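This is the structure, below, for whatever I ask next.
Here the complex is missing one protein chain, while the rest keep their positions.
Right, chain A next:
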């Protein structure tokens, strides 16, 4: 549960830690003040610049092709993460750090834990079609699902609805978990869902674990690990404006000058790998600001894979459209607590009538804050917009997760 696990699991830097030990990565005072002032300014600017809410790049440097982005910053290998998680849990069990039969993992959205648990090779317990299941059926349903060991619930948020008839399934499960009578299994749970249920059941103590937050150093190593080793060598990434290095990760006897980019990125993403990766992919560029100035140094790296990184202040991340109405808040909070919802479920949980709901959703979609999966009919918050959404909900008084 410490930093020395980083070498064992490069896809899970820092390993798993108790939830109460999680801390947001540190940043400079200047950046904290600037971020706070920017939040207030964004609220004051409500309605002044309605077109500046979606993602925009404030530089005109060429971006990488989709193929290059897939090569330099690919989606993490879920099976590798699953192996690392199982290995970590096994080690904890052996060392006595995990006394319960059921392991409970709480993680922020986009952490990749749910996808990894689905790929873990264990029996996946899927949610029932009817989340508003009558109380008399709930006990029997769980008895049937939990009869064998080695099960996994990838995302607990899929098993409930914030509706007075939609709480029964998890209420029953938590009662069984509290008694540790559900056999050997692993449960993944979004931090937003967990926050609600710890407020609903304040006496609930399940000793949940969580992935360590990605600090600047861990993020550098993780991004380097994602880019992987190729015959052409590791990925070299440098800042577009001053040429300082971001990747490869510094070694002990390194004489290169490194940028503080990953530290700032880790803070902006609040140590969340999925969010950090989404922003990282948007910062990658094909050439620097002053190509001629960098030419000499660039020649030195012609053999390896190289790309350039735009500073974070050159990106305008999606922002929640400001308005005096509260529809956006209801929708975003409901989507985060449930990890994504369909229109019918959103109506039930947000309490908004259908037409009002569709109007509010379309506004959030235009601002790149929410995306709708046409096949599944599910709406989700975009990873790139997550920092803004979390700040927005917090400023409006909503209960937010601990991450």
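Here is the rule we use: a contact is a pair of C-beta atoms (placed from the backbone, for glycine too) under 8 Å apart; a residue touches a chain by one contact, two chains touch by 3 or more; residues count from 1.
In this text, contacts and distances are computed from a predicted model.
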Undepicted complex member, UniProt protein name, chosen from "ABC transporter permease", "Aspartate carbamoyltransferase", "Cytochrome c oxidase subunit I" or "Small-conductance mechanosensitive channel": "Small-conductance mechanosensitive channel"
Residue among A:140, A:228 or A:351 that touches the chain left out of view: A:351
Residue among A:163, A:176 or A:358 touching the omitted chain: A:163
Given A:176, A:287 or A:326, the one touching the chain that is not displayed: A:326
Absent-chain interface as seen on chain A, which is shown: 40, 43-44, 46, 162-164, 166-167, 196, 199-200, 322, 324, 326, 329-330, 333-334, 349-351, 395-399
